[in-house]
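The complex is shown incomplete by one protein chain, all other protein chains being positioned as in the whole.
Our next item is chain A:
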């Protein structure tokens, strides 16, 4: 038996992001539930979020973001031979999302699978893409995080309705002569599986806010530091820190603890809300678009969420 021939390393060629058109402000939410702009901004840091209407599915969002990443990468759909979609909010689990997204983007007969690691999903998908390119299982990979959380949120529950939103983000990963995606540091805490959950197919998403906040602000900075260490990168060298956009207070608490003193901290949650697996590539695509982070700079990604699951890696920015 022969082994496949992989590439010495892999890199992200481009990011793409997409949000639905409908803006929902905090004042809009305050008309329906007992909350206020001040309350939401001080607790979670969100000013507004985007919500997809009934005509726009999580597959549609993924196609938009994936198409943008593909266009920005300079590759054509025929160059992609693996599609990975990270999502925890599919309306239906069968068939998977990756095959449908690939077909809509004109990518013919790629490997296609979904990843459910909730808000950590994009980092898990990116790690799988990196490994596939290095092992020779794939040449170029499209990784998409897409979420339509609005269809799993009880809009009368003020503990979740103010947080979650819809969106998608994507990355194209291809071969590189040198490693430009670092080793992943990942893990899970199944003992806390009740902390964020949808109990059954007729239930809404529920979250134990204090438990998740405590876990996120105490257990995750060592994971981010481990990702830096495994990549041989000093946190002071980082140009960007892009954690999952769960809550601005969590983002800032983790940022303080990792010593990324020269990094731009992603605060995309302010205008995007918490979009789970989409939040990291969505934030990065905008930071790149606005010229906030340098091409070739190092970015530390940290995904974490229901499961509980977490994953972190350093990448070189496209």
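By our rule, a residue touches a chain if its C-beta (ideal position, glycine included) is under 8 Å from a C-beta of that chain, and two chains touch if they have at least 3 such contacts; residues count from 1.
FYI, contacts and distances are computed from a predicted model.
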Protein that the absent chain corresponds to, by UniProt name, given "NADH-quinone oxidoreductase subunit M", "Branched-chain amino acid transport system permease protein", "ABC transporter ATP-binding protein" or "Acyl carrier protein": "Acyl carrier protein"
Selected from A:6, A:111 or A:209 as touching the chain missing from the view: A:209
Contact residue for the chain not shown (choose from A:43, A:104 or A:230): A:43
Of A:47, A:158, A:230 or A:249, the residue in touch with the unshown chain: A:249
Residue numbers in chain A that touch the chain omitted from display: 42-43, 208-211, 213-214, 217-218, 247, 249, 253
